[in-house]
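With one protein chain withheld, the remaining protein chains of the complex are depicted in position.
Note that the chains are named A and B in the order they appear, and that numbering of residues resets to 1 at the start of each chain.
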Amino acid sequence: DGVAILPAPSNLSVHSANMKHLLVWSPVALPGETVYYSVQYQGEYESLYRSHVWIPSSLCSLTERPQCDVSDDITATVPYNLRVRATLGSRTSAWSTLKQPFNRNSTVLTPPVVAISKDGFHLVIELEDLGPHFEFLVAYWRREPGAKEHLKVLRNEGVPVHLATMEPGAAYCVKAQTFVKAIQRHSAFSQPECVEVRGEALPL
Amino acid sequence: GLRRCPISMDMRHLQESFQDIQRAIQANDTFQNITILSALDSLQGIKPLDVCCVTRSLLAFYMDRVFKDHQEPDPHILRRISSIANSFLYMQKTVQQCQVQGRCHCREEATNVTQIIHNNYNQLEARVAAVKSLGELNVFLAWISENYQDGSA
Partner (left out) sequence: VPCVSGDLPKPTDVTFLSINMKNVLQWNPPEGLHGVDVTYTVQYFIYGQKKWLNKPECRNINRTFCDLSAETSDYEHQYYAKVKAIWETNCSKWAETGRFYPFLETQIGPPGVALTPDEKSISIVLTAPEKWKKNPEDRAVSMQQIYSNLKYNVSVYNTKSKRMWSQYVTNHTLVLTWLEPATLYCVRVVSFVPGPPRPAKPSEKQCISTLQDQTSALKVK
């Protein structure tokens, strides 16, 4: 009845960076044909208590591309099983399952892109929108020997955030790292960026 | 909240997941005169010393009874329940470590509260009780959020 005649997708793997998880696989090569793919997942809860239950991915039912963004499916810090099958007309392949379950705590966290600016004597920072998982640990200091480093935990609110009030005639430097509480990990710090505040006279 | 067993959790996501399915789940709960977790005030009376034990017991209540007794046909709701169940599984692992280290002791007061919840559950047929308990997840999540404000994600 057409089941499993179609070859199954192969070489499944997950590329995960900054809590965006992309399942990719080698496509089924049938020249001149459009093959579709469906993805399902199972969290550790399902595999422990309901191993027969596989949940259709929220984004990839009958998708043409050999990849699937499973970020909205992988929503807990536990191992997830993932599987894919191919469909061509009434023909479907067997399921191909990811060799090793995927846990989002393995995601690569990159130093954040931040934009430092000043409004008069006010040091302002604009944070990259990396999504709701991310907090930013921002360190700032006055560029002078022995200066104390100040820390602030900020969230991206889509609006520049006030970091500090600067004193005239000084230079201030800033660096930031991301922190994801859900996986209890943080990224490396970004390269420090510095701004200078002109002397006594205020800009008219 | 008791800092003896800080639990890392993605509380914002948990509450959003529940809020997304709240109307649909609660609409299927037609027994408005019965509650299982009852009002927050019965949980509100839990002393800091008992917070870890009650957390452990209620996580087990949901994992071992509620999610098991509930059959969900709607894929969208199934995804949200799976997300909550897997998040609870992650929290259970943390709590179990605390228990192994002797930091999650159960006193009689805490055991009584969870026993009341199980008794309430037993009053109803399992699937009905499961739907009602799912519809009262907001009570449990609000209680967790209040008691683990620092530890919550």
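Methods note: a contact is a pair of C-beta atoms (placed from the backbone, for glycine too) under 8 Å apart; a residue touches a chain by one contact, two chains touch by 3 or more.
Since we're looking at a predicted model, the values are computed, not measured.
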Hidden partner chain, touching residue among B:Ser8, B:Gln26 or B:Thr111: B:Gln26
Selected residue (touches chain absent from view) among A:Arg50, A:Arg91 or A:His122: A:His122
Chain A residues touching the omitted chain (full complex): 117, 119-122, 124, 157, 159-162, 165-167, 202-203
Chain not shown, touching residues in chain B: 11-12, 15-16, 18-19, 22-23, 26-27, 32-35, 38-41, 44, 135, 138-139, 141-142, 145, 149, 152
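One rule holds for everything that comes next: only the chains that are shown with their structure count from here on.
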Whole-Å separation of chain centres (CA-atom averages), chain A against chain B: 28
Of all residues in chain B, those that touch chain A in their complex: 8, 10, 12-13, 17, 63, 67-68, 75-76, 78-79, 82-83, 85-90, 152-153
Interfacial residue positions of chain A with respect to chain B in the complex: 43-46, 48-49, 55-56, 58, 73, 75-78, 80, 132-133, 181-182, 184
